[in-house]
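Below is a structure I'd like to ask you about.
A single protein chain has been omitted from the complex, and every remaining protein chain is retained in its original position.
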Amino acid sequence: MLATVAVVVIAVVLIATAVAVVVSDNLVHSVFWLAAMLITTALLYVMLEAPFLAAIQVMLYTGGVITMMLFGVMLTQRDPGSRVPSASEAPGWAAPVALGLGATLLVAIWTTPELAALTPTPSGDAQKIGHMFLDRYLIAFEALSVLLLAGMIGAIVLARKGDA
Amino acid sequence: MISYYLLFAAALFSIGAYGVLARRNVLIILMSLELMLNGVNIVFVALSLVPHGVQMAPGGHVFVLMVMAVAAAEVAVGLAIVIALFRTRQTVDINDLQMMSG
Partner (left out) sequence: MTFTIYELAAMQPALLVMIAGLLAVGLDTFVPSKTRIAHAMLCGGGVIAAMAALGSQLYYQRTAIHAFGNMLVLDDMACFLSLAILAATGLVLISSDADTTRRNIGFGEYYGLIMIAASAMMMLVASNDFMTIFVNLEVLSLALYVLTGITRKNPRSNEASVKYLVSGAFATCFFLMGVAFLYGATGTFALSGIREALALGLDSSMARVGLGMVMVGFAFKIGAVPFHMWVPDVYEGAPTSTTAFMSVTVKAAGVGALIRVLLIAAPMRSDLWADLLWWMAVATMVVGNLMALQQTSVKRMLAFSSVAHTGYALVALATMRSTDETFVPEAAASALFYLLTYTFMTLGAFSFLIYMGHELPGKDGTSEWQDAETLSDLAGMADRRPWAAAMMGLFLLSLGGIPPTAGFLGKFYLFAGAIERGHVTIAVIGVMASLVSLYYYLRVIVWMYMKEPMIADEKPHPSVAVVIALAGLATLLIGVMPGAFIAAAEHSIAVLR
């Protein structure tokens, strides 16, 4: 019972913060709503019995991504906090497309009845995940390191100052 | 129970998609993409609970970590691109990016 209440509260906060990110007219506000949304997602992972992912989510997203986002905002706004074009100037087809997408996903989820009966059970502790990374999924893990390297080279090449 | 988690994730995904399609500021679009990826991650975690015959090791959790790493790299490169754009054009508004058309 307590768990159900917690999930409902988390869900409401999650959706509300997500909407706030998308409709806010102030970039800095958007970033902070995003941070709130990401931390709420971590709570949802806890409810799904995935504490390791929750910890990583907080460290990587709020620690890394939000910081980068704030840098991005500060480096590209002459006047931080200035208004950006609001969502009301959106093309008319954006909302129907997004709604159609959501409806498709909803139908797919709702017509798969065996999902409703499942409840979260403890799974995926750090040790198990680590074993899978270096065993079953070794090659993907290695390819991921190349991805980070490519990302690093790319970011430096594009963002540095100087000629060329 | 799991269906409800999946519904939140689907909602998050659609809200993010709306943000990408509707907003014109590149930074907000990048944030909306993060919303979408978070929706995907919740789906992975929730669906790794589905039993398929033998007790599966949580491959979904591994995939979530991959997605997180990719998202971080994408944000880093994305912001570098946005900064390069801002240096030459003094704008990060998609509507101002109309040099090519036809």
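To keep things simple, chains are lettered A and B as they appear, and every chain counts its residues starting from 1.
In the analysis below, a contact is a pair of C-beta atoms (placed from the backbone, for glycine too) under 8 Å apart; a residue touches a chain by one contact, two chains touch by 3 or more.
Because the structure is a prediction, the values reported are computed rather than measured.
Only one of A:T4, A:T67 or A:T104 touches the chain withheld from this view, namely A:T104. By the touch rule set out above, chain A reaches the unshown chain at residues 104-105, 107-109, 111-112, 115, 135-140, 143-144, 146-147, 149-151, 153-154, 156-158, 163-164.
Counting the whole complex, the residues of chain B in touch with the unshown chain are 13, 16-17, 20, 26, 29-30, 33, 36-37, 39-40, 43-44, 46-48, 50, 52-53, 56, 59-60, 62-63, 66-67, 70, 73-74, 77-78, 80-82, 84-85, 87-89, 94, 97, 99-102.
One rule holds for everything that comes next: only the chains that are shown with their structure count from here on.
Put simply, the C-alpha centre of chain A and that of chain B have 6 angstrom between them.
Residues of chain A that touch chain B in their complex: 7, 11, 14-15, 18-19, 21-22, 27, 30-31, 34, 37-38, 41, 44-45, 47-48, 50, 52-53, 56-57, 60-61, 64-65, 68-69, 71-73, 75-76, 84-85, 87, 89-91, 93-95, 97-99, 101-102, 105-106, 109-110, 112, 114-121, 123-124, 128-129, 132-133, 136-137, 140, 144, 147-148, 150-152, 154-159. The touching residues of chain B, when paired with chain A in their complex, are 1-8, 10-19, 21-25, 27-28, 30-32, 34-35, 38, 41-42, 45-46, 48-50, 57-62, 64-66, 68-77, 79-84, 86, 92-93, 95.
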